[in-house]
Every structure is written in structure tokens, then in C-alpha cells.
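Read through the structure below, which is laid out as C-alpha cells, and then see the notes.
Every protein chain of the complex appears in place save one, which is left out.
As written, the chain order gives the labels A, B and C, with residue 1 at the start of each chain.
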Amino acid sequence: MSAYLSREPISVDALIAQAATPECGGTCLFLGTVRNGPAESGVAAIEYTAYDDMAEAELQRIVADARERWPGARIALRHRLGRVAVGEPSIAIVAAAPHRAQAFEACRYVIEEVKHRLPVWKKELRADGTEVWVDPSGHPTAGPPVRSLYA
Amino acid sequence: MSAYLSREPISVDALIAQAATPECGGTCLFLGTVRNGPAESGVAAIEYTAYDDMAEAELQRIVADARERWPGARIALRHRLGRVAVGEPSIAIVAAAPHRAQAFEACRYVIEEVKHRLPVWKKELRADGTEVWVDPSGHPTAGPPVRSLYA
Amino acid sequence: MTVRFFARYAELVGREEAAVFVALPATVADVVRRVREELPGARQLPERPLAAVNLKHVKLDARVGDGDEVAFLPPVAGG
Partner (left out) sequence: MTVRFFARYAELVGREEAAVFVALPATVADVVRRVREELPGARQLPERPLAAVNLKHVKLDARVGDGDEVAFLPPVAGG
């Protein structure tokens, strides 16, 4: 589909190998996983939809921004679309760098930007057959949202 | 050998699975890898030796400290001993937590403590057959060190 | 220009895409007003939605022209 979006399960090993080089002594991986904790009781899966072309462009911009801030860092990333079951990763971000501080910081930067900028939406698929859109705070949403980050 | 020290290659997938639970939506992995960058030219592998019993106890203390600071975090860890080739991980730390900030912070805490407290020593095995102890700054060492962190 | 709706907004409007005509010069805010007037269901969209033009986040005072792709986005939640 693209460099960053994928409808297939994510291979962590392949993603780490993609970022690794002999110059990089520190690698930081972040995995975001579909939860089924107390606040998500009854969730069987999350259906991820995106504004595909924009999400791909936005991910390219985020990775380019990170490379500019941490020039030694190498970044690999995969974001799932479609149905992702509880316990499966929906996103994996790898930042490999000569030193660990850069790896941690670049990885953290990318996930924070993804959370704020990426045009992706989640619908909870519940064990009882109901479906509900999830707002960015992670809670099921009732009425239409009224705020815009950019307006 | 023990819970944390290992002479076998590290399985990242197994370590992630060990830390994961349905309540944990964020997982941070750190991999420290034997480098062969400009400053390590000619390094074929690193031989890791430890004060085994103390290293094991110290890792238990570090993990316990992290759990106390981030009560929701689950931590899995493996540190290699013996010969580790360039490109292979010498340490892998996984912190899984309900939310990503805890996962990043707990993972970073553990690696920083490991760097400062763990009684492990590295000897560079060079392609030309020579061997040299590596001091904690990562550079080959010449004379005896004169500082003590605890004295 | 082409206007696209995503996720819950597509459900509210009942479609994912519409061709919309506005007098130029125009801003994204003008497109929002026109969409809310013309499309059934679109009145349920917020008056100040998150918007993108040609695959980039923009503010509502951003200029739009013929041939632009304008998108209205529910609050984003990547990751």
C-alpha cells in the first residue's frame, strides 16, 4: 500500500532490521497496542481508517522532521489500517541512533506527532456487536466534536 | 543462568510477549547493540563479563525501583554475557504500561541505571586479534582508572 | 473543488465526497459554510472543524482555489 501504512500485521524484527546499521548503538522501539483494560472492557478490536494519501504524506513529513532534529537517527515506522485485534500492535516506530538519548528522543517525538497530526480514526468493535467511534482522548465519543486544533 | 543474564542471543519477540498484557497500550523497547562506527573501527565483537551474582541482584533492584516509580509498568530485561558480535544486541529492555509516557520513562530509567550501576565489563575483540578493555565512556582504556562513583 | 469527509463526518453527511462551488477568492471557512448550507446532514458538522487542503493541515482562514482537495477531519487519533 505504501511505505508507512499497512493492512498486514507488523513484523517488529523486520522493522528493527530496517532501521539498524553498524553505526547505531542504541535502538528504541515504541509499540502502540490495542488495549482491553478496565476502561475498554468489551472491546474486541479496533477498526482503523485513514485519509490514506494525507496520512502517508503526514508520516513522511513527521519522519523528515525527526531526521532534521536528530541527524544521526534512522527511523522505521508502520501504522496498521483495518481491523486490529486486542493485543496486536497498531503502530510500531523504531529509531536507531549512534547513542541512546537520540534514539529515545526521536522515537518519542514521532509517536507524539502521530497522535497529534495523523489523520487516522478508530472505531471500537465490541464483543456485543456494537461499534463506536473513539475520540482522541481514547474515550468513546457521543456528540460531534467542537474544537479544532488548527482553527 | 538467571532471570536477567543470558549467554544466548536475545529474542526480542519473546521479551515483548513477556511484558505484554491486555491492560498495556504502550510498550517501549530499548536495544543496546555492539557498534562498529568510526570510533570503533576494527571491532569484531565485545566480550562481556560480569560479577554475575551481583549483576543479577543489581538488575533485580533496578527493576524493583522502576516498578515502584511506575506502578503500572511491566518490565522484562535480558543482558548478554560472553561474546557478542557487531550488530547483535547486548541488552534488551522492555517496559509495557497502560500509557506510553510511563513505558518510555520506565525503559529509559532502567537503561540509565544499568549504565551506572551494573557490574559488567567489556573487552573489545578486534579484527586484528588484539583485545582491549573498554572504559564506561565507551573508549578503550589505557591506565588504571582513578575515580570511584561511590567513594 | 472537491470536499472529502472522513470517519464520523462521512457518516453524519452520508457521503465521503462532494463537488462544491464557492465564489473565489475563498477560504476554508467559506467552504465550511457552503457545505453546511447545501448538504443534508452537514449541519451536524462543527462550525470550525479540523481541515486539510491538498493533504496538509490548514487553518480555516487558508485560501482555497479551483481544483483543490478540501477535507474535513474529525479530531485525529493516530497510533
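By our rule, a residue touches a chain if its C-beta (ideal position, glycine included) is under 8 Å from a C-beta of that chain, and two chains touch if they have at least 3 such contacts.
Quick caveat, the model's predicted, so the values are computed rather than measured.
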{"item": "Neighbouring displayed chains - absent chain, whole complex", "value": "B"}
{"item": "Which residue of B:A20, B:V43, B:A66 or B:V114 touches the chain not shown here", "value": "B:V114"}
{"item": "Positions on chain B where the hidden chain makes contact", "value": "32, 49, 51, 53-55, 57-58, 79, 90-91, 111, 114-123, 133-136, 138, 141, 144-151"}
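Note that only the chains that are shown with their structure count from here on.
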{"item": "Chain centroid nearest the full-protein CA centroid", "value": "A"}
{"item": "Centre distance in Å when chain A and chain B are each reduced to the mean of their C-alpha atoms", "value": "26"}
{"item": "Where chain C touches two or more other chains at once, by residue number", "value": "none"}
{"item": "Multi-partner residues of chain B (at least 2 other chains)", "value": "none"}
